[in-house]
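I'd like to ask some things about the structure below.
For this view, one protein chain was removed and the others were kept in their places.
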Amino acid sequence: MRGVAAWAGAFYLAALYGFIFLPVAVLVLFSFQGSRLPIPPFDGPSLEWYATVLGDRKLTGAVVHSLLVALVSSAFACVTGFLAAYGLARHRLPAAAFQRALITAPLTVSYLIIGLGLLILFNMLGVGRSLLTVGIGHAVINMPLCFAIIYSQMGAHQVNIERAARDLGAADWQVLTLVTAPMLAPAVMAAYLLSVTFSWDEFIIAFLLSRFDVTLPVEIWSLLRSGLDPKTNAAGSLVFLISVALVAAMEFLLSRRATRR
Amino acid sequence: MTADVEVRCVTYRFGDVAALSGIDLRIAAGRFVVLLGPSGCGKTTLLSVLGGFLAPSEGQVLIGGRDMTAVPPAKRPTTTVFQDYALFPHMTLGANVGFGLRMRGVGRAERDSRAADMLRLVGLEGAFGKRPHELSGGQRQRVALARALAVEPDVLLLDEPLGALDLALRRQMQQELKAIQRRIGTTFIHVTHDQEEAMAIADEIVVMNAGRVRDHGSPARVYLRPRCRFSAAFMGEANFVSGRIEAVGAALAVMTPFGCHDLPAGAAACETAPGKRVDLCFRPEHLDSGDLRPGALDLGSGTVEDIGFFGTFHRARVALDALGGAPVIAHLPQGARTEPGMRLRLGLDPARIVLLPEEPE
Partner (left out) sequence: MAASGAERHEGRRAFGFVLPALAWTFCFFVVPFAFMVAMSLWERTGTEIVRSWTPANYVAFFARPHFVQGLVNSLEITATVTVLSVILAYPLAWIIAERVPARWQRAALMLAVLPFWTSYVVRSYAWLLVLAQNGIVNRSLMATGLIDEPLQLTSTRTATVIGFVHFFVMLLTLTIYANLKQLSPNYARAAADLGAGPVRTFLHVILPLTLPGIMVGAFLTFVLCIGDYVTPQILGGNNELVLPQIVMLQLGRRADLPMASALAILLMVVVTLAYLACARWLKLERA
């Protein structure tokens, strides 16, 4: 009986892992396809499509745009979120619950609606769509995320640590720069990397708010119009690789923090 | 560096609740003072008021004769050792201990050498480059102490600093704290709820309850001649028996359940007047069993209800006939052979009795 249950469990695990990895495996495998269609039979391996991707000025340009938007908008989101978390976790402010609710409200709204709202705003103000407007959109969705992560890491035990610094003569800005920020560095870095990952992968806001210069997901979207194409596979595999690298960096930071506790 | 501390009529309210009400306290420079009381008695609040983390709703705090009531923590001649140590997790021990000096603009070389000196004072020489997470609880405690002392405060405030340590380590740290205080002469104000710790380290104990100071004196005085029933009970096990003062003269004539007896005039820890109702307080170790010594006050006989062995003594609960069967606690000698159900006769040296103002249980 126990044996049967164990086998059933192992089978289920294998089946679900199979389901989860099937599309990714197919995507990556056929990015090495030799012929023009990324469907069976596999006739690779060939690096032809990676060469095509890397030689495509629009795609490489989109990578640069994506990185630019992700790094800059996340930096802004992270700093703003950190300051807000510090203010709300360490000080008694009037209507603090309302302030927290307002800052985290964008987390509960679909990206589509946030993108549409910003599109209307920029239309009415006569602001042209560009990478700047995409960056603003990504900061709107990532700032509450950074705030929530950093706020949740600001435990009560840190209050005494900051008190101790003040007790020993540190001014407010010294407490913030010498104690609070370095102490929370792992959480801040994790929030930043997660924010970069989300911005890097985000499509709908970037789609609505960009015009001539587009980010990578939007560029890949336009590749889809040409149907199944190993070039899209290669581009998608590269995007996946970079996302996994970002997540691995984040995981490393968080696990290092866990062992240091 | 040391200073006296004076607290004048300090009241602190959390909303409608008074955590401190009308605290008056004078602490001479260079003393090791323990604020003792159960949790919620206001001792930590008082320490926070002294450290400047909380501003009193009413009253004044003076340190070294200067009014500090409105001075922020950074500008006070006090530093605090926090209960959870509050070490900076991202700095080395040297940087932790040198932090206060850095804030005072002391250059790196001097700062490091003084931090090393402080680490040596607390027995952690050579640990300069380690980080807090590499240390045990006791070692963190020492670093917190070194960090607070490095800026040479006039008054060191310790908020239950030994609370998280196990018993053996706590005893050892008590001795070390006391030795360090002797060496540097700084006024130490130490908060704890452990009366044994208080007696082990304090020059003076301040007993607090419900936001008020209930007793203040040397450990021996507070233990042997408590000022109130709360103080007597908190410092250790005590027996209380009701009585009434009959006459006041060279001695006090007191009517007790054991008859009318003359007690020394010094027995009273309250105002005396004929007819006043009082509580007689005496400690279990002051009771004798068997043959009464000359001059002893006879409590009569009773039945042993329960007995337990505590190593240095047997703790017996004895239902006394004179009290209508109400029990008293007596400590019997290590060698005593007593069983539940046995009859015992108890006696007491009248000089050990303290008369306390009557208060409800």
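Worth pointing out:
Just so it is clear, A and B label the chains in written order, and each chain counts residues from 1 on its own.
Simple rule for what comes next: a residue touches a chain if its C-beta (ideal position, glycine included) is under 8 Å from a C-beta of that chain, and two chains touch if they have at least 3 such contacts.
Just so it is clear, the structure is predicted and the values come from calculations on it, not from any experiment.
Of the listed residues A:Val4, A:Ala97, A:Met124 or A:Ala156, the one in contact with the hidden chain in the full complex is A:Met124. Screening A:Ala51, A:Val64 or A:Ala105 against the full complex identifies A:Ala105 as the residue touching the chain left out. Listed here are the chain A residues that touch the chain not shown: 6, 9, 12-13, 16-17, 19-24, 26-27, 30, 37-40, 80-81, 83-84, 86-88, 90-93, 99, 102-103, 105-106, 108-114, 116-121, 123-124, 136-137, 139-140, 143-144, 147, 172, 197, 200-204, 208, 216-217, 220-221, 224, 228, 232-233, 235-236, 239-240, 243-244, 246-247, 251, 255.
Keep in mind that, in the parts below, only the chains that are shown with their structure count from here on.
Rounded to a whole number, the gap between the C-alpha centres of chain A and chain B is 55 angstrom.
Interface residues of chain A, counted against chain B in their complex, comprise 157, 160-161, 163-171, 174, 178-179, 182-183, 185, 260-261. Residue ranges on chain B touching chain A, taken from their complex, read 51-53, 72-74, 78-80, 82-84, 86-91, 99-100, 103-104, 133, 147-148, 151.
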